[in-house]
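If you scroll down you'll find the structure; I have some questions about it.
In this view, the complex is presented without one of its protein chains, the others remaining in place.
By written order: A, B and C. Residues from 1 in each chain.
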Amino acid sequence: ACGSVNDGAAASGDKASSGGSGSDQTMVTVVKVKGIAWFDRMDEGVVAYGERTGIDTRTEGGDDVSPEKQIQIIQDLIAQKPTAITVVPNSPEALSAVLKQAQAQGIKVVAHEATGIENVDIDIEAFDNADYGIDIMENLAQCMDEEGKYVQFVGGLTAKTHMEWVGAAYDYQTENYPNMTRVETPIESTDNETAAYEKAKEILAKHPDIKGFQGSAGNDVPGIARAIEEAGLEDKVCNMGTSIPSAAAKYLATGSIDKIFFWDPALAGEAQLEIARILADGGTIEEGTDLGIEGYTSLKKMDGYDNVFVGDAGIAADAEAAKQYNF
Amino acid sequence: MTTTARSGTPAPVLEVRDIVKTFGGVTALGGVSLDLRPGEVLCLAGENGCGKSTLIKIISGAEKPDAGAIVVDGESFASMDPTDAIKSGIQVIYQDFSLFPNLTVAENIVFTSAVGARRRFFNPRAARPAAQRIIDDLGLALDLDAEVGTLSVADRQLTAICRSLVNEARVIVMDEPTTALTHTEVAHLFAIVERLRARGVAFIFVSHKLDEVLAISDRVTVLRSGKHVVTAPAADLDPRAIAQHMTGQEVDDSRRVTELAPGAAPVLEVEGMTLPGAFHDVSFTLRRGEILGLTGLLGSGRTEIAESLFGVHPYESGTVKVDGVPTTVRRIDDAIAAGIGYVPEDRLTQGLFLEKSIADNIIASSAEGHRTRWRTLDKRAIRSTIDTLFRRLRVKAPNVQAPVRSLSGGNAQRVVLAKWLARRPKVLMLNGPTVGVDVGSKSEILDILRAQAAEGMGVIVISDDVPELVACCHRVLVVRHGRIVEELAGEDVDVDSIRKKVAA
Amino acid sequence: MSADRSRAALLRRLRGRNNEGVLVLVLLVLVIGMSIANPVFFSLPTAFGILRSAIVPMIFALGVLLVIISGGIDMSFAAIAVFAAYTTIKLQLAGGYDLGLVGAFVMALVLGAALGAINGFIIAKFRLPTMIVTLGTRGIFTGALLTYVGSRYIADLPGGMASVSTTNLVAVTSPTGNAYLHVMVVPAILLAVLIAWMLRRTMFGRSIYAIGGDAEAARRAGIRVVRTQVWMYVLVGMMAAVGGMIYMIMGRSGTPQELVGDELDIIAAVVLGGASIFGGRGSVTGTVLGVLLIQVINNSLILAGVPSAWQRTAVGLLLVIGVGVQAIAARRSARRIRTIDESDDAAAGPATTPVQHEKVTA
Partner (left out) sequence: MLLLVVAAFALFTVLNPAVFLGPINLQNIALASPEVGVLALAMMLAMLTGGIDLSLVSIANLTAITMSTLYTAIAAGDPARAEQLFPVILLVGVAVGVLGGFLNGVLVAWVGITPILATLGTMQIYNGIAVAWTGGKTLYGAPAGLTAFGQSTVGGIPTLFVVFILVALAIGLLVNRTPLGLKVTLQGANPMAARFSGINSSRVLMSTYLTTGLLGGIAGVLFLARNPTASADYGASYVLLVVVIAVLAGTNPNGGFATVLGVVLATLTLQIVQSGFTAVRLSAFEYAMAQGVILVAVMVFDQVKWRRRRRPAPPVGAVSATTTA
């Protein structure tokens, strides 16, 4: 009588992954949360890819950023036996079990923003998180003339990628910019602009001579920017970090944000699906694979992992450059 | 029927025609009619659950009748809503007071009239004079700024009375307004009633204290299980007769006390018990099988004495022995563990779980006593306990699953009693055991107490109802200013001497 | 006796009907503590900063206060706030017209009133526990907003609303940094005064207390309970809408997915302010203090030098300590009453019962 929830792999496995010629395939992209600009943009990519290939593609996601809701959704999707599930996990570790179940059903699993996640066929990163963090730090240091106090914000102390970015940035700073000092451990903004704003104001009060802010969540730099504008420090303080052009535009204009860093979610979405398709059609991903998608034309294999591939899709944009993006 | 309008008498200010009201299965009122003339006091009498309060709620618009009509000054309403009633000058003292526990006495007193007057604004300070006036009229010492929730039952009742008197009403309905009051307050109240009726205000007065009834009313209407039995001038009636009409049988309220066994051991010994601010140096002994009365004026401290013995407000000095065993009562569980039970004064909030079933209420304090070997509840034992008490105390309800909220006053009290009997305490203290209980049930409840005593329980009855004390108590202690000042026993236990001592 | 009475009365006044007195002390201690931990805390910029951060919670709290006094718990105010404000913004942008500041507020108020009316109707008509109904409508309102109106972050507000985004009432340039007091404190303060007055001085306000005290008694006293409740929820809905508008104006963006989820913090602030979750008790003063206390806690930890990893814990600890002090004080005072008015049984039963959540916090 005893068994496992992962039984029946063979039974349904081949059925699910069969069918090379796109048309009868379904692929679902599970995003961190529905309805925010970032993933709306990813959805555009997903839809576009579907139209281009005739594969039935769509995005699913919870109404708030929580691992348990992603687990729930993926679990429900497994029942629908899609060809592939691509996922941008809120907590890579938390998904391991349910993804294992998916694979057991012969569903191809591709992850994004989840270096080190288990039970996926491929994890595709827009870039190496460390490089990205370092890139931000280099720009910040340059803006700060390589000296003075700076502080780092993260969406949450539990947000893995954010911690990797600021971690790499901090290490790079300690090695290369001795005259810069980080004040405070990374501040939690709960990815809420107002919270970021209030914390930034506290920082400005506590460290009147602060010279730099590094943001991680999309809402960090805009929130910080408001505090900076209010204090009239647009020119004195550097504010850089991950955000999206639409949210940052008006602050880039005033100089309260100096530079934003991001990658195009639409392309990331397409990349995930393309990889899934290749796998579903029996292909493989190797060093140098060209997905035919901007920024993912020559995938690099991240050392230390056997299924993590890195693109070169990072974008840094100042006020001018940001204007050309419509998301 | 003697209500056929005598010629020359003024037209009735209020008429009730063939009111029918049923609650689910229960028929509370089966076609009741009565009329009320300006300046008269009509008394409603009847057993618990006969429908008095229901009729009153219908008159005041708190309940909608299934059939019948209410006529005020010739204007007929199929059903009132409270606003109509208040507008047409009907003021009600509800049996449960219907006060606002979170508002001050002053606010409670003036609020209804302010609502009735459809006022937009409210000024707490302006409210006080009006409230003060009526309080002085009644010669009371109520703290206008105290929150009603923190008041004793008596003070709450007085507040409710004040509220009904504060503005010019034409009909004042009083549903058992004197249950928690002692002689003096009642006297004050009646004085005011007299004054107002002289001004043409009409009263409907409900009480189970038949001597009061006869003292104040012109006419008496008796209901029995929702039916009109008789309406007669008070002059033509005496308590016996009314009780007869109510219950359909003789009610015996004579003094009956079983002879105590000469060597009956003391079950409760209190020595020099003191709680500063409440009572001082209280000493007495209660013997097995004895029923001891405890009486005194409001605020004399008798309630505190009982509650202190029960651990509600622990006494600060003195000794207490139960069955000769020295016991310290710091918390209620101490008292209960020692075998002391207490039927509280404030039945609705302290005694009952209104929303819960009769069964749950009965078992409430004896759960531990009904455990199986595996420390789970012994459902069978519980059911038998409940059924026995339900039958023995003759609770009037469709079944033991009925929520207590749907019970009438008297029946509710039986449930509280049942709760304690289920625990078989050595000493049972009852604070106003028959408050709001009809004469029939009253003598039944007293019989139950007598029976319990006969089985060796020690019983303390705290009461203002002197006849009741006389009817069942071996001895009566009189409390004044927190001290026991008199002890009456044997022959001395009679209505007049007790009243004298209390008033002295 | 009468002397005791007056002393009792005085004590009552000092303690405040809902222990506002104790709350003031707790707040003072906290402020002093923080100032010692970091003198920068005791400065105008910080003060203004905390005031600013208190604006929106304050407006929400006032609405929650009304509901709690009337004997319910409102879980839907944030949903209403976001719905009203975001829809107002979205429609203007979609329609390509700008209602101007006043126009926008009017529109939001109408929406808020409508949603509030839905709450009120269901609650009053079917006599359902507020908490349950509003938990339901919370889901319905947010769901409807995100499905039918939109879920996207809007970066640029309509001109009318944007016009006041950065307007300050007071701007002081001081050595410790520039201190700005956002103009939106004005509506917040006005609202507080208005609600205080309404609760104290209007029959409507008193009726809310009465209903919270005993709804059946209120009915019998001739209060139109259903009508009063419905109007109250309409009012609460409108207040929520104002809160939402101000939030998005001060945030300079339309954010349909914020606010919802933080309801409990607001409710906590109100209960902390002495309101009883069983209804009938609560005061504006208390609520104001409660909100300020929470905001001080939330906006001073970095200054106080609490490492970010420990900040969540710190918030919880401070909350528990603050409430604990109050709870103990409340018990004390309860005991005090009875030793004051001698053999008056006022103190009997209720006043001294330990197990009364609302007595204890009240």
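What we mean here is this: contacts are C-beta pairs under 8 Å (C-beta built on N, C-alpha and C of every residue); 3 or more make two chains touch, one makes a residue touch a chain.
Given the structure is predicted, the values throughout are model-derived calculations rather than measurements.
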{"item": "Visible chains that the absent chain touches, using the contact criterion stated earlier", "value": "A, B, C"}
{"item": "Candidates A:V46, A:A84, A:V98 or A:I187 - the one touching the absent chain", "value": "A:V98"}
{"item": "Identified contact with the non-displayed chain, of B:G61, B:G116 or B:G149", "value": "B:G149"}
{"item": "Among B:A11, B:A117 or B:A367, the residue in touch with the chain that has been omitted", "value": "B:A367"}
{"item": "Contact set of subunit C toward the excluded chain (per top definition)", "value": "71-73, 75, 122, 126-133, 135-144, 146-147, 151, 212-217, 219, 261, 264-265, 267-268, 271-272, 276-280, 309-317, 319-320, 323-324, 327-328, 330-331, 349-350, 353-361"}
{"item": "Residues of subunit A (touch criterion as defined above) contacting the omitted chain", "value": "1-8, 34-35, 58, 60-64, 66-69, 71-73, 75-80, 91-98, 105, 156-160, 163"}
{"item": "Missing-partner contacts on subunit B, residue numbers", "value": "23-24, 63, 101-102, 147-150, 312, 331-333, 335-336, 342, 344, 348-356, 360, 363-365, 367-368, 370-371, 375-377, 379, 405-406, 419"}
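By definition in this document, only the chains that are shown with their structure count from here on.
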{"item": "Touch-based graph of the chains, sorted into line, ring, star, complete or other", "value": "line"}
{"item": "Farthest chain (mean CA position) relative to subunit B", "value": "A"}
{"item": "Separation of subunit B from subunit C, taking each centre as the mean of its C-alpha atoms, in whole Å", "value": "42"}
{"item": "Interchain centroid distance [CA atoms averaged], subunit A/subunit C, Å", "value": "37"}
{"item": "Rounded Å distance, subunit A centre to subunit B centre (Cα mean)", "value": "72"}
{"item": "Numbers and ranges of subunit C residues touching at least 2 other chains", "value": "none"}
{"item": "Residue list for subunit A, restricted to those that touch at least two other chains", "value": "none"}
{"item": "Residues of subunit C that touch subunit A when the two form their complex", "value": "38, 40, 43, 45-46, 49, 53, 142-143, 146, 151-153, 155-156, 166, 176-178, 180, 247, 250-253, 255-258, 261, 298-300, 302-303, 307-309, 311"}
{"item": "Sites on subunit C touched by subunit B in the complex", "value": "1, 5, 8-9, 12, 200-207, 209-210, 212-214, 216-224, 276, 279-281, 337-339, 341-352"}
{"item": "Subunit C contact footprint on subunit A (complex, rising order)", "value": "33-37, 40, 63-64, 157, 184-188, 192-194, 197-199, 201-206, 208, 222, 226, 229-232, 246-247, 249-250"}
